[in-house]
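Only one protein chain is missing from this complex, and each of the others stays in its spot.
Then we have chain A:
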Amino acid sequence: MISFRPTEEERAFCEVAKTIAVEEMRPSARDCEQRRSVSASIAKRLHELGFLGLELPESWGGLELPLISQAQIWQVLSYGDLGIVQGLPGPGEAASLMRQAPEHPVWRPYRDAGQTGIWPTVAFIDGEETIEVRRSRDGYRLNGTSAPVRRAAFADWVVAAGKDNEGEPVIVVFDERTWETIEGDFRLGLLAAGLGRIRFSDVFAGNDRVLARGEEASALLGHARARQCVLEAAKEVGLMEAALDYTIEYTAGRKAFGQEIAKFQGVSFTVAEMAFECRGARNIAWAAACRVDEQGRAAEGFAWRALARAHRSVRYVTDQAVQMLGGHGYVQEYPAEKWMRDAQAQVLLYARETDWFIRRGEQLLDERKERVAP
């Protein structure tokens, strides 16, 4: 039955998340950005509440929540600050790989580490085009530098997905610092997220470091990407909701020409359009979450388009937030400029908006059955 009502459990999670987002994350956002890392107290608090293990298997001590529940929680946390969310310790994107293959021996040290403390931080490289992976008899040799990824600056683990020199997909897992982190010169946004590049200089990964190869790797990765697309879209929705709410409050109080600027339709109509974008992107993300929960990788096209839609919406909404605040939107005394920068950095990290649409379009052109049901 069509319903937009969260479960009691989801509501309870989101209530706690909202309190942390508003009372702890939002006030710390500038400070974390300047320090270029997330404050330990916020990380600890979210770890204690289980928020860093939402995707992880229950058998590991994670919460293993459905994607639709996670989407709502990340949305609310990102309402606090997306920069902090993206810099949190824990498994990050690799959680979806862990969830799919929890018994794989390559994860054992990770699981063990999580029993006694905060989940180690994993940087994930979807490095098909940037990392050369050469197959040898007893493993792989990696060379090359990744594109910027989040949490590179403080990664304890690195998971790299790519194709070997024979074109076969492979996912390798490193739990020792065999890589080098290139810190780079990041100024745009998500500055608390530990952005950096990972460099492999002839690093050997034995077969015991291989999570999957061939068809298995492709399936694992496809499903993990779908899950991540949905979660990243949900985070972007949280950011745009923050920008929308702030803009409403600001324009309701700010006066010009003798009245609240909200009373000018140039302002109020723009705010309404921001709300349209937020709702639209949220529903598309939620619908994708439900589909992926039900159908797994088969629903990946819905996840791609959810992210593509969120990219477009988050750029629009955060840009308009700055615009509606005028000069105040541009200066750092107000949060809008940071949100716009964070939004654009997020879009760059999970980019290829057009590519997501083209991929989805290819799927549609390839489908043969009549598409009556939504």
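Convention: a residue touches a chain if its C-beta (ideal position, glycine included) is under 8 Å from a C-beta of that chain, and two chains touch if they have at least 3 such contacts; residues count from 1.
One rule holds for everything that comes next: contacts and distances are computed from a predicted model.
Engineer: Any idea which of "histidine kinase", "Phosphoribosylformylglycinamidine synthase subunit PurQ", "DNA-binding transcriptional regulator, MarR family" or "Acyl-CoA dehydrogenase" UniProt assigns to the chain that's been left out?
Structural biologist: "Acyl-CoA dehydrogenase"
Engineer: Of the residues listed, A:147, A:275 or A:348, which one is in contact with the missing chain?
Structural biologist: A:275
Engineer: Among A:149, A:191, A:284 or A:324, choose the residue that contacts the chain missing from this document, as touch is defined above.
Structural biologist: Selected residue, touching the omitted chain: A:284.
Engineer: Looking at A:21, A:68, A:173 or A:193, which makes contact with the chain not pictured?
Structural biologist: If we include the chain that is not displayed, A:68 is the one touching it.
Engineer: Residues of chain A in contact with the chain that isn't shown?
Structural biologist: Counting over the whole complex, chain A touches the hidden chain at residues 1-7, 10, 68, 72, 248-249, 252-253, 260, 262-263, 265, 268-269, 271-273, 275-276, 279-281, 283-284, 286-287, 290-291, 305, 308-309, 354, 357-362, 364-365, 370-374.
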